[in-house]
Structure formats: C-alpha cells, structure tokens
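Note that this complex is displayed minus one protein chain, with the remaining chains in position.
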Amino acid sequence: MATIDYTIPGEHDLETLDIHVNVGPQHPATHGVFRMVLTVDGEVVTDVDPIIGYMHRGNEKLPENCDFRQAIGFHDRTDYLAQFNTEHCYVQAVEKLTGITPTERSEYIRVILAELNRITSHQMFVGAFSTDVGIFGTAFMYAFRDRELIQDFFEEITGERMMYNYFRPGGVAWDVPDNFRERCRQVIGQIKKGISDLEGLIVNNEVVLARCCGLSRMSTADAINWGVSGPLLRATGLEYDLRKAEPYSIYDRFEFDIPTGKDGDIYDRVIVRIEEMKQSVRIVEQALLRMPDGPIMAEGLKRVLRAPEGEVYMRVEGPRGEYGVYLVATGADKPYRHRVRAASFCNLSALRAMSVGNYVSDVVIILGSIDIVLGEVDR
Amino acid sequence: MTFLLADNVWLDALLRMAIVGMLVPVGVILLTWVERKVIGRLQQRLGPMRVGPYGLLQGVADTIKLLTKEDVRPDSADRPTFELAVFVIVVPVFMAAVAVPFTSDIFVRNMALGLFYFLAVSSLGIVGFVMAGWGSDNKYALLGGVRAGAQLISYEIPLILSAVAIAMLGQSLSLYTLVELQDDTPFIAYQPLAFVIFVIAGLAELYRQPFDIPVAESEVVGGPAVEYSGIRWSMFQMGEFVSLVLISALASLIFLGGWIWPFSADNATWLQVVLMAVKTSAFILFFMWMRATVPRLRIDQLMALCWQILLPFTFLQIIINGLVLVYEWPDWTLTILSGAAAIAMGTLIYRVARRSGVLYQTSGATQRVGSVL
Amino acid sequence: MLGILKALKTTIQAAARKPVTVQYPTEKKELPHRSRGFPVLLWDFDKDEPFCTGCQVCARYCPVDCITVTMKDNPKKAAGKSKRKKIVDHFYLDYARCMRCDICVEVCNFDAIVMNNTWEGVELSRYDRQDLVLDKDALLKQSRTGRLKDPFREPMGVAHSGWSPKVEEDEEAEETNASEEGGEG
Partner (left out) sequence: MTQETVQEAAPPPEPGPLARLLQELLPGVGFAITVTLLDETVTIGRDDFTRVMETLKGHERLRFDYLRCLSGADYLTELETVYHFYSFEHGHKLAVKVRCPYDDPHVPTVSHLWAAANWHERETHEMYGIVFDGHPDLRPLLTEEGLGYFPLRKSHPLADIEEWQEGYLSAIDEAKRQAASAGGEAAPPMSKVEIAQAKAKLMKEARDKARAEGLSPEDEKAAVRAAIDKFQEDLESGAVGGAAAPAPMSKVELAQAKAKVITKARSEARGQGMTTEDEKAFVAEAIKKFSEEQAGGGAPAAAAPKKEMSKIELAQAKAKVITKARNEARAKGMSTEDEKKFVAEALKNFSAEQDA
C-alpha cells in the first residue's frame, strides 16, 4: 500500500494579512460622521484608528469674532444633544468674567431646563445604544417618544426644538409661559413612565447582560488618566459629579444622589445613565417647588457687554461629562481665546484602549457606550 | 390525497406547482406589510399608511420599486458567484415549499420522507449566503457571509435533532402521517423541550433577532446582502420571508397538530385552512414580536448557546424518547421528563447570563472564551 | 429568561397604547405661540409701508452675517404720510445661513422683524441654494397678506434679553463698528 506523504501546514507557514475594515464615516454604528479603521484578525479587533474631524466647523474660532451674546448660538451647536447644558456653561463663564449675577428666578429656570435636557440626552443614548446592541429600533422609538415630549415643552418656552439660544449672561432671554409649572409636572410624569419602559427593555435582559457585562472594563485610575469624565467615570465606581464636587449655579440647594457603577463595564454605564435620568427628575421636582417669581434678567446690563482682562475655565457636568469653556478676555466685547473642552472628545480618545482585543460586534457597542456627539468632538 | 385539482396527473402537478409559485411571492408581499405594521405597533408607531388603505399596498409599491431599480453590481465582484448566490438562496426555499402539506388536500407532493426532504433541502441556502459574502468583494459582506455559514450550519443540528425526536415519537418521516398521529394530543404536550429548542433554532435559522448576527445592521450593515440592490436584494428578502412561513408551518405541523388538533381528524377543508393559518401566523407573529424586543447576541455566545446548551439538551430529549419507547413507559412520563428538562434548560440560560462577566468575558486578548458551562 | 419575558411584556403593552406618530403633511401638530421659524419682516398697515427703516442693527448683530440691508430716504415722509425719515431700500436674508437665533428680533428698535411662528417658516425646501436668499418683498409677503398671525414679540421693548434698552443708535453704531473691525484684524 502506497503511503501518502501529507503534512499539515502550521500557522506560521502561511502568509496572512490583517484585514482593515473601514467603519464610517457613514455607518449605522458611528452615530454621525465618525470613522474608525479596524484592523481585524478574524472577528477580533487588533487595532483601532479613530478618525474624526468630518464635522469640524471652527466653533472655537467663530466666537472669537463674535461678541459675548452672539456666541451662545454656537454653543448650542457643539453638543447638540445637550444644548442647555452647554449654554449654561458658557453663560456662566461670561458671568464670571464680567461679574454679573443672574437673578434667582432665572437660575431656577436654567437648572430645570438643563436637567430636562440631560434627560433628553440620556434618552437619546439609551435609544441609540440599544440599536447598537441590536434591538430593532424599539427602545429607540420609546426614547424618542419621551424625548419628543420634552422637546415640545422646550419649544413652548424657547420657540426652538433644538438650538434654543435662550440663556443669556445675567438671566434668560424671556420669561417662561404662565402654565410652566403644570406643563413641566405633566411632562415629568410621562417621562417617569417612559423610563420604566426603557428599563423593561434593557435592564436585566439576559441578552443585554450577556453582551455588556464585563465588556471593556475600565479601572478608575485608567479612566482618570485618560481624562474620562461623566457617566463613564462614575461607572468605574468613583463618585464624582461636578454638580456636587464643585457646585455651580444653585445645584448645592438640591438633594440628589450620584449613581455609580462597580466594574466600569458597559452595563454599568447604561445603568448609571438610566439612574441619572431619575435623579434629574428629582432635581426638577425640587426646583419646581422652590422656583420664585421675580425678574429674569439682571439689572443694569450694558448694551455692549465687555469683560475686563482676565480668564476663566468654567466647567459644568454635561450629560457626557465635563463640558468646559476656557475664555480669555482682554477688555474687548469678544473673547480673545475661546476654547471648548468637550467631554466626548476626551472620552473618545480612550476608545482604542477600551476596544483592542474585543470582537467587531463589541467595538460597536463600546463606541455606543461612550455616547459621542460628533458636533462636540469635532467642534 | 383526497382530491385532484385536475383529472390529468401531470396537469394536477402543474397546477399545484403554480399555486405554490404564485402564493409564495404574494405571501411575501403581504408579510412585509404585516411585519412593518406589527413592529410599528409594538413601537407605538403607525407603520406604513400611505399606499392603499392602512398602507395595505405598501408591499406592491415596494415590489414595483425594487423591480424597476437599477441592478448595481460592484466592479470587483466575482461575477458568477455574485449573481448565482441569490438563486442558491431562493431556489431551495421553493423546493422546500413543495414538501409542506398546508392542509390534508393542499400540497404539491406528499412525500414519505417529507420531513427529511424539507430539512435537507432548506439547509442548502447556507451556500448561497457564503457565496454572496464572498462574491461581493466587500469586507462587511465577507464577515457576514462567514458568520452566516457558521451560524446556520451550527443551528441546523439542534433543529434537525429536535425534529428527529418527533420522528421517533411518530415512527415516521412523512409530515402527513405525523399530523394524522396528533388527532387527540399534539406532540408539544409530549415534547416541550424539543419544541423550545425547535423554536430557538428556528429563530437562528431565520437569522432574526436575537440571532440576526449575519445581517447585523449596526455591525456589518446587512452582511451578505450589502452589495445587492433592486430585484436581487428583494430575492434575499423573499428567501427570508418564505423560510419564515415554512419554519412556522413546519412547527405547527409537527408540534401543534397541524390541521387536525383540536378538532377531529376529518375537518372540512375551510376549517383546516383556518386552523393552519391561525397556528402558522401565531408563530410568525411571535417571531416578529421577538424581533422588536430582543437585542442581538455575539457570534461566540451564539455558538456557545448552540453547542453547549441546545445540543446537549436535544440529545437529552432523544435519550428520554428512546427510554420511554424502549421500555414502553406510559405517555405522560414523556411529558414530565421533557418538561422538567425544558425547565432545567431555561434555568440554566437564566443563571448563565446572569453570571455576569464570567462566561462571556473578553477582557484583553488572552481570555477570549465563549464557554457557557 | 425572565428579563426577556419582561421585555416582551413591555413591548406588548406598548402595542396596546395609541400610536404617537401622525401622518405629517396632512396632520400637523399645532405650533406653539413662541415657535421660531425663519425671520420675516412686518408690514405697517396704517402707513402702508414696512416697519423696517433699514438701520442695519440686525445685520450688525447677526452672528452668521446672513442679513444685508440698505437704507433710503422715505418718499412718504416728503408727502407727509409717514413719520419715518428713512425706510428700507433693499433687504436680503439668506435662509441657508440663518441659524434662527432670534438675535435680530431682540435687537430691532422698530419691532420690524419677527420670527415666523407658522408652518410656513418651517417647511422650506428649494432646489437651488440661491433661492433661499429672500429679498424684501418675499420677506414682507407673509405679513402683508395677513398670513402671519400674532407673532411672539415679548422681547421687544422689555429689556429682557440683555440687548436692550433701546438707545439712539448713531453713536452706539459708530462705536460698535470700530470695535468690530479692530477685533478682526
């Protein structure tokens, strides 16, 4: 019997090539015009090269050529899912520089609107994230159903659905309508129901647990080193929220908790955000009770607002983390240097560290869990 | 077997084939509308409303659009593979439809090995997915094709084995006979475990949520179908929906007693049609409901579920059946044993998924284990 | 399996509720009074001329430079029919650039420009970007034909937004002009 000479080629004998998979800038998982080049070995990602800048509009340069009030509109367009939070930050920076004190009523209005805006942003996150995990648009629709309520409410107050341009140095542009309290309570009631819908779909769902638990774990030290902030940082177990750590505006008057996670994995990030929505509801309820009547704009403002020489780095807790505005004033009516510290920009820079070694499917949800807003990343 | 559509045998066969050939596309058109409407309602949307009353003609409009659309083929695609793939997907589906008796009268061919033929033919479609994935010369399609190959082949096994359990019970491979045997009690009462496994594996065979990994929208943007457009793409769609109907019909035949249960064996034809329609659409609606509710698993978790949970439990079902049949234990022991095993499987999945981050952990490149047990 | 069952329960409950979407072009939601569409000019029916005097304050304060205005002597003043010395000559507003920030409304001293709060200010699509540059007549048309009902004018004259109080423009304008040019160098 003739023997067959047969050897099985070992792995090292084959020339193999890494496959580069180009995800984006137009891909359902990238939440906007973001692109990443994945180097994959089978289904395992060995390298990630995030490429941003498709939406760079010079949002740092433009306000350097606008006066202080004109620039508010540009801040709406950085983090376009949390416009009131960005406006809140910028307006406070200008107030710090110019020494204006906003009126009591306007502070309450601002806090209520900013917290509602945080809820809309987190709803957007839960919706988009669940689409990444693979729910066929259902959680997305539920999230948008409630987000729509809040946006309608915002439209009744400011006239715009997304780019409000409503906060002003010294107060807000105009007073809220008379039925503000009732409408707000009504909206909050609906939101609470909506949150329980989202919880029903996501929390403790076996498939979500299997997908998200233990994935892309991040230690607190790593997160701090990468400059990660917001829910991602809190998911690692660190109780750090600028509203409590460095209370700005009137946040020190409200009672609320800082939800934290344990492992810093994807599931914790989702849970932290869902909890934060409930805490925001709490803040809004308290603020509604205490909101005083009175003027909504500080007295004695000048038509041309000039800031004395100085600089300020104002930061607020946005839904995605620390949103900061660094302003340098030279006595003119416009900032000399205007810098936006975008939370999702810093969070996104940790994407590579978080995702190498995971599956392609997982990189998609890791990216989703960062909750990027490309307007903020690219500015 | 009772009546002929025409006196001539050949004409009869031709007519039956024509019925299948006509009904299938019409059913697909209707089903796309149903699916969009059902998922729309589950998401508190209206769904299609524009074309016709309640958007009823939406499927027709879509079909016309798809037929008149430009047929785009990538320049670098492997032309024969690319163009053949859709046929390799659709033709086996039609071939499988031939063997399914929808009532005691309405079928194309009543085969003695109907169940065997159905399962054998319907697994041919996998080749089409791999061909489409490879032929498109697109990385997403390739990833999707590879995933489809792995997933569909794996889930064939629990699917077939759970059908084998039924065949053991009925001592026949003819679908007609299997239905006739369920005149007082449907097989689901004796085989709850096999039923659960059949439904899960059927979901995976249909690549619908939570097993839509090959076509995952947010990862591989449609997978093997990503480069297809117009009529070729609609053939993918047709293959998917016809398989949906067939798997649902098969499940209602072998588990729910087809056109017989809960009435007598000699129902009128209209009642048979109603019974089958109700049972089949129950499955179809359940699959759609799942689609709108459940997220997607990852490929390794999917494999682990198949090989480490479903497969052992299907063997368990077969062993149970064997014991009961060989030692001639009473029928209710089957119900109890199989039911207990089904509950055990559910508990296992529940516990396993909840042991968070241990089994499906992927921290770092070293510990990539898809192990469940 | 409990979590999945709970999710199934959630979706079936939602299916029992009323759908939240509507058939948009046939069925529109009511726009709130404050709704901000694109800016339009107002028509003074008493004097039969626009309110706008062409003072260019809006053009100067527009963050995106989408407004171009010129001024002319009012012929009706000579005829004694109007008290306005000056009146708008040309007014161009580029809707493609406008970011609907409401600043032009807030700075206007003559209550001449408002944000459109009807659906006409929302549904704008054109085949050519150039068609989105509207001139004076197009901007006045809606107000003149009476299709603009009761616009939101609260900021005007109330010194709310921080832009007011209204002052004599001339000196202020000079001053602003100079400083703006100085900053851009």
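Each chain carries a letter (A, B and C) given by its place in the written order, and its residues are counted from 1.
Methods note: a contact is a pair of C-beta atoms (placed from the backbone, for glycine too) under 8 Å apart; a residue touches a chain by one contact, two chains touch by 3 or more.
This structure is a prediction, so every number in the text was calculated from the model and none was measured.
Student: Just to verify: which one of A:97, A:195 or A:287 makes contact with the chain not shown?
Tutor: The one listed residue touching the chain not shown is A:97.
Student: Please output the residues of subunit A touching the missing chain, sorted low to high.
Tutor: Those residues of subunit A that touch the unshown chain are 13, 15, 17-18, 20, 22, 37, 39, 49, 51-53, 56, 58, 60-62, 65, 96-100, 221, 224-228, 238, 240, 245, 302-315, 322, 324, 326, 328, 331, 333, 336-337, 339, 341, 345-346, 348-350, 353, 378.
Heads up, the rule we're going with is that only the chains that are shown with their structure count from here on.
Student: Testing understanding: with touching defined as stated, what is the shape of the graph linking the protein chains, line, ring, star, complete or other?
Tutor: Contact pattern: complete, every chain touching every other.
Student: Decide which interface, B-C or A-C, involves more C-beta pairs in contact, and give its chain pair.
Tutor: Of the two interfaces, A-C and B-C, more C-beta pairs touch across A-C.
Student: Specify the chain with the shortest distance from its C-alpha centroid to the centroid of every protein C-alpha atom present.
Tutor: Centroid comparison flags A as closest.
Student: Report the inter-chain centroid distance for subunit A and subunit C in whole angstrom, where each centroid is the mean of the CA atoms.
Tutor: So the centroids are 30 Å from each other.
Student: Just how far, in Å, is the C-alpha centre of subunit C from the one of subunit B?
Tutor: One centre to the other, that is 57 Å.
Student: Listing for subunit A: what residues touch at least two other chains?
Tutor: If we look for residues of subunit A contacting two or more partner chains, we find 138, 142, 145, 201, 205-209.
Student: What are the residue numbers in subunit C that touch two or more other chains?
Tutor: 1-4, 7, 10-11, 14, 20
Student: Note which residues of subunit B are touching subunit C in the complex, please.
Tutor: Per the stated touch rule, the residues are 40-46, 49, 289-290, 292-294, 346, 349-350, 353.
Student: For a test of understanding, state which residues of subunit B touch subunit A in their complex under the given definition.
Tutor: Counting only subunit B, the residues touching subunit A are 39, 42-45, 139-140, 143, 209-210, 212-213, 216-221, 291-301, 349-350, 353-354, 356-358, 360-365, 368.
Student: Enumerate the contact residues on subunit A facing subunit C in the complex.
Tutor: Residues of subunit A touching subunit C: 62, 65-66, 69-74, 77, 138, 142, 145, 148, 152, 155-160, 163, 165, 168-171, 173-175, 177, 197, 200-209, 296-297, 301, 303-305, 332-334.
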